[in-house]
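Okay, handing you the structure first.
Missing here is one protein chain; the remaining ones are kept as they sit in the complex.
The chains carry the letters A and B, assigned in the order they are written, with residues numbered from 1 in each.
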Amino acid sequence: MIPLLILSPLILLAALGAVWMARPVHAALLLALSLALNAVLYLVMGADFIGLVQFMVYVGAVAVLIVFSLLITRPGDEAEELRRRPGALLPGVACTLPVLAMVLFTVSKTAILETGNAPSISMESLGKTLFTSHAPAVLALAVLLTAVMIGAALLARGAHASGLPRSASCETKTADETGSEPPIS
Amino acid sequence: MAEALTPHLSALLWWVPLLPLMAGGIIAFLPDARGRIASKLAIGALFVSCLLAIGALVCVLVPGTTHVPSALTWFTFGDVALKVGLLLDPLSAGMAAMVTFVALWIFIYSHGYMHDEKRFGRFFGFLSLFCGAMLLLVLSNSLLLLFMAWELVGLASYLLIGFHFEKPSAAAAAQKAFITTRVGDMAFFLGMIWLHGHSGTLLFYDGGNGLLESGALKSLAGVTTFGGLTVSAAASLLLLAGAMGKSGQVPLHTWLPDAMEGPTPVSALIHAATMVAAGVFLVARAHPIFSLGGDTGIALTATAWIGAITALYAALVALAQYDIKRILAYSTVSQLGFMMVALGTGGVAAAMFHLIAHAFFKALLFLSAGSVIHGCHGEQDIRKMGGLRKAMPKTFLAYAVGMMALAGFPFVFSGFWSKEAILHSAEVWPGGKGPFLMAAAAALLTAFYMTRQALLVFFGIPREPGAHHPHESPAVMIAPLCVLAAGAVLLSIIGTPLWPWFEKWLHGERAEFHSGAFGGHGAMGLLLLSVVIVTAGVGLSWMIYRKISGDSGTPDPLSGKLGGFWRFLENAMGFDAFYGKFVIAPLAFFAGGIDALEKLVFVPLMGLAECVLKLCGAITLSTDERVINGGFDGASTGLRQRADSTSRSQTGRPQGYLRAIGPGVALLLALYFWLSQQS
Partner (left out) sequence: MTPLALLLTLSSALFTLGLFAVLTRRNAILVLVGIELMLNAANINFIAFWRYGPPDPELAGPVFVLFSIAIAAAEAAVGLAIILMVFRHTRSTDLNKLDSLHG
C-alpha cells in the first residue's frame, strides 16, 4: 500500500505536467516519466513481465517516437497558454470533471472485495495461455504489426519517393481529422 | 301518265348531267400547263352525254309517255323529307337533247376560237360545269334541285363572263349579272318555299303527290292569301320574277348586254341558247300552276304583258346599237320576250319550239359574229366593218342563214314558223290584243335591225383597215356553223301547221298531217300578215342602209331622222342610269354609313377592350413576377442565408467537433448515472 501511495501522486503529477506544459518537449518528457513510473507501479504490484514490457515498449519506443517526431517537426511552443484559450478550456473541463466525479462517486460507494494474497505470473503459464487459447489473437497481432511496420515506413518515406499516386498523399491530409481513432478497426 | 323508269334506265339518265360535271371536276385539278387535254375531256364527256340524251329522247318519242325515275331523299328534318330526282318527259328530253347538241358544237368551236388563250383548260372546266348544271336543271323532277342547278348555272355564268378578269369591264359585268339575277332568285326562292309550305312537296311528279299533279294543284288554287290572290297565283308571280331575272325580261334585263364582255362562245352558249332559256323553261314546267287562274288569270296576264313589253323595248334599242354582239344581245332579250308572250297566251308548245329554234340560230349568229371578230382581228364595231362577204364567204353564208331565221324569212326557216305560232297564240288570247300588237311590231323591228346589221357588216365598201384584210376562220370553227345552220332550217319540218308534230308530242298526243291546216279563216290571214311584216322590215332596212358610205365616221342615217329619240335608244332608254341613281347610289350611301359606324363605334370599342386586356395582362405579369417569383426567390434566398449562417458551425476542425461531442456524452452519462441512482 505504501509504495502505491507514493507512486500514484507522482504519476498524476507527471501526467498533469504532460497535459499542461506549454513547451512540447517538456510535455513529451513528462509523459515518458509518467509512463516509467507506471512501469514501476506494475513491478510493485507483482506484474513483472508487464512492467518490463511497459518499460520497453511505452517508454523505450512510444515516448522515443514522440520525441523524435517533435525533433523533426520542431513545433513552436503552444502559442497561447491554455488559460488564454477559453474556447478549448471550457469544453475540456466540462467534459472531464463530470466523468471524474461520477467515477469517484461510484468507486466510493462500492464495496470492493479484497483479496489478500498476491497472484503471481510464471512465464510458463503466461506463455501457455498466450499461445494456446489466445493463439489466433497473437497471430493477428503479428500480422497487424507487420502491416503497421510496412505502412508506417511507406508513409514516412513520402508519396513521390514511394511511387504512390499523388492523390494518396492528399488523402492522408484529410484522413488525419479524427486523430483519436486507432488505426485498427 | 307517269310510269317509273326501269332502274337501269334511270341510272343512265343520271349520267347525262353527271358526265360534264365530272369532266369539269377533273379539269379543275389540271395544272395550266396541261390544259390542252381539257377540251378533249370536255368534248368527250359532252359527246357521251349527248348520245345518252338522244337515247332518252328516243325513249319518250311515243306520245303520252312520261317517265319518272324514283326520287332520292336528300335529307330529312323532323318528319319532313326533302326529295330530289330526275324526270324524263317530252319537255325535259327535248331540252336535254337540244342543250347537249348545241353545246357540243359550241365546244368544238371553242377549241379553235380559244386556241391562244392561256387559261384554256379553265375555260373548258367552267363550260363543263355549266353544261352539267344546265342538264341537271332541265332534267330535274324537283323544284329544289332545279333551284340548285339554277344557282350553279348562275355561278358558271359569272365565272365565264368574268373569264378575262383582268379587264375591269369584264369583272364589273360579271358582278352585275350575278347581282341582277340574284334579285330574281330571291323571288324564286320565296315562291318555292311558299309552294312547299302549302303542298308539302317540291317534286313535280310523285305518283300523284307531286306539285304539278291534281291533288297539290287543287290545294294551291283553293287557298287565298293577301290581295285576294290565290296561293298558286302569288307563287306563280314569284316564280315569274325569278324567270325574269334569268331570262332578261324588263326590268331585270340590264345584265345581258353587258354580259357580252365574256368570250364569244360563252355568249353563244349561255346568253343565247341555253341559260337565258332557263327562265322560259321554268315557266313552261310550272305552267300547270300558272294556268290555275284561267287563261286570263293574273299570272299568265303578267307573263304575256311583260314579255310583250320586253320584246318591243329590246327591238327598239337594238336599232341604235353598233357593237355586233350587243345587237345580238338585245335581239336575244327581244326573242325571250316573244317566248314569254307565247307562254302567257297559252302557246306553251309555240314557246318551246321558238326556244329550240332560237337556240340554234342565235348560237349560229353568235358563232359567226365571233368568226367575224376573229377575222377582223378583234374589231367589234360594225361601223368599222363592211364588205366582208367577199373576204369571208363561209361565215357570210352561215350568218345569212341565222339572220334570215331570226328575222323570220318565210317558209324555209324555222324562225318563221315559230314566230308565226307565237303571233297566232297571241292573237287568239282572250286577254286582249295588246301583246299581239306589240309582238307584231317587234317582229317588224327584228327584221329591220338584222338586215341593218347584215348590210353594215357584209355589204358595201370596207370601211376600216382591219376590214381591209380579214381572213376566213379555220375548219374547226366553220363546221359547227354548218351544223347549226342545217338545224335552223331542218327544224321547221316539225313545226309547221301542216304537220305539228312538235306541238302534239309536247302535249302527249299523236300528230297527223293536217292538210287543211291553212283552211281556218284566221290562220291564212295571220300567215300573210307574218310575210308582210318580214318583207316590210327587210325592205325598209334595205332602202335606208344599202347606200351606206365607205367612211366610218358618218353618223347612222336613222340618227338624223330620229334625233333625240335615237340617242335615247342608244342609251338603252336610260335603264342603267336609272338603276345607278336610284338603286346603287342609296346602297353605296348605306354601305358608307355602316363603314363610318364601324370606324366610330366599333374600332374604339375594340381599342378599349384591347386596353382592358392589356391591363389584365400587366396585372397578371406583375403578380407573377413579384408575388410568385419574388416569393419563391425570397424564400430560397432566406433559406440559403440561414444555411450559410448555420454551416458556420462546421469548422472542419476535428477538435472543435470533439469539444462538442465530449460534453454531450458526459452529460448523457451524467443523466444515466443519475437515473440509475434513483432506482
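Note that in this section contacts are C-beta pairs under 8 Å (C-beta built on N, C-alpha and C of every residue); 3 or more make two chains touch, one makes a residue touch a chain.
These figures come from a predicted structure and were not determined experimentally.
In the full complex, the chain left out of view touches A, B. Think of the hidden chain as still there; on subunit B it touches residues 647-655, 658-659, 662. Touch with the hidden chain on the side of subunit A covers residues 1, 4-5, 8, 11-12, 15-16, 18-19, 24, 27-28, 31, 34-35, 38, 41-42, 45-47, 49-50, 53-54, 57-58, 61-62, 65-66, 69-70, 72-73, 75, 78-79, 82, 85, 88-89, 91-93, 95-97, 99-100, 103-104, 107-108, 112-115, 118-119, 121, 125-126, 129-130, 133-134, 137, 141, 144-145, 148-149, 151-153, 155-156, 158-159, 169-170, 172-177, 179-180, 182-184.
The definition used in the following text is that only the chains that are shown with their structure count from here on.
Contact residues of subunit A toward subunit B in the complex are 87-88, 91-92, 94-96, 98-99, 102, 105-106, 177-180. Contact residues on subunit B toward subunit A in their complex (touch as defined above): 652, 654-655, 658-660, 662-663, 665-667, 669-670, 673.
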